[in-house]
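The structure follows.
Our next item is chain A:
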Amino acid sequence: MDKILEVRNLTVHYYLPQGVVRALENVSFDLYKGEILGVAGESGSGKSTLALAIMRLIQSPGKIISGEILFRGRDLLKLSENEMRRIRGKMITMIFQDPNSYLNPVYQVGAQVAEVYEAHNGGSYRDYLSRVAELFKIVRIADPQRRVYAYPHQLSGGMKQRVLISMSIAHKPDLIIADEPTSALDVTIQAEIIDLLNDIRDRYGSSIIFISHDLSLLLEISDRIMIMYAGRVAEIGSRDEIKNDPKHPYTKALLRSLTYERKSKLYSIPGSIPSLINPPSGCRFAPRCREAIDICSKQDPPKISLGGRVVYCHLLRGEGQ
Partner candidate 1 sequence: MEQQVIDKVLSNARKRFYVEAWRRFRENKLAFAFLFILGIFFIIAIIGPYIAPYDPYKINLARAREPPSLQHPLGTDELGRDILSRILVGARYTLGISIVSVILGALIGVFLGLVAGFYRGLIDNVVMRIVDVMLAFPAILLAIALSTALGQGFTSLILAISITTFPVYTRLTRNITLQVVEEDYIAAAKLLGERSIHIMFRHILPNIFSIIIVQATYYAGLSILLVSSLGFLGLGIKPPTPEWGSMISSGRGYLLSAPHIALIPGLFISLTVLGFNIVGDGLRDALDPRSKKIL
Partner candidate 2 sequence: MSDLLVAVDIRKYFPIEISLFKKLFVRAVDGASINLGEREVIGLVGESGSGKSTLGRILAGLIRPDSGSVYFNGEEIINSRRTIPSKYRYAIQMIFQNPDTSLDPRMIIHDILADAIRSRSKGLSRSEVTERVIKLIRQVGLREDHVYKYPHELSGGEKQRVAIARALSVDPIILIADEIVSALDVSVRAQILNLLLEIVENRGLSMIFITHDIGLVWSITDRVAVMYLGKIVEFGDTEKVLTNPMHPYTKMLLSSTTSILIGKIFKDPRFRARGEPPSPIDPPKGCRFSTRCPLVDKECLFNEPILREVENDHFVACLKI
């Protein structure tokens, strides 16, 4: 399988008056062609920062301190802004959580989608409206021809999200980064959007990085899943591996908190997410970890590779390499 994206030791800091926020630290992972990689993490895990970093959209006070992002062999961090602009929106696209913030209420949605063509191919947006209608058909918007001329307020939440998705597939991208694309939607609409993304993956062979705080959702749609905690990677594995044989204590706790049993108490992970300005030394999950041992709070956890899996945990020392 081809690798479409290789991220190596990515570190991103934010320089705030209160201190330095270590948003991402030494994040490494691979993404293969045509695969859906789920990125799971609660707030403060750094998942959104990761999305912005790959798109090279990190702005002051944020800064990419070190690392490589190899997209089709080229390091995105070394490209000029012009070269990056040719990639953004065309080869790497993004879908956001709240379509309301990303659709201009005073313009018809067709015109807004056509702008994507305009930006990369020149001309006026009117030249592309028929292509937009085609896109709307692909993303399963009912009555696509008419909806090209609709205004955002005339569309439901699910439809608006489909409009955003159509923008992101306009140029048949290699990589789509979806940052919580369904969090604001009803569960049945969410299911449809998930099916749509699967469809797009099959149709265009695009890889998708699907970011969500809802691990149970990722277990449904992802091929592989990366679990993040407090700016670091905790574990990476296939969907089945994560679901049936989680290795990292955080993954286990997360799964437990998402499991509902008839007439029994709900589980929540004790403690709270650490501040990223002054993160605990050693493993950042150690203060809340039931299985923590002495070394966990002293040394950063090592990377343990088990076949295709990766786990960052002291407890697995000795297994794998």
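Here is the rule we use: a contact is a pair of C-beta atoms (placed from the backbone, for glycine too) under 8 Å apart; a residue touches a chain by one contact, two chains touch by 3 or more; residues count from 1.
The set was built so that all candidates are chains of the complex that A comes from, given by their letters.
Since this is a predicted model, take the numbers as computed values, not measurements.
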Candidate number, among 1 or 2, whose chain touches chain A in this complex: 2
Contacting residues of chain A [partner candidate 2, same complex]: 42-43, 142, 156, 158-159, 186-192, 195, 213-214, 216-217, 219-220, 255, 257-269, 272-273
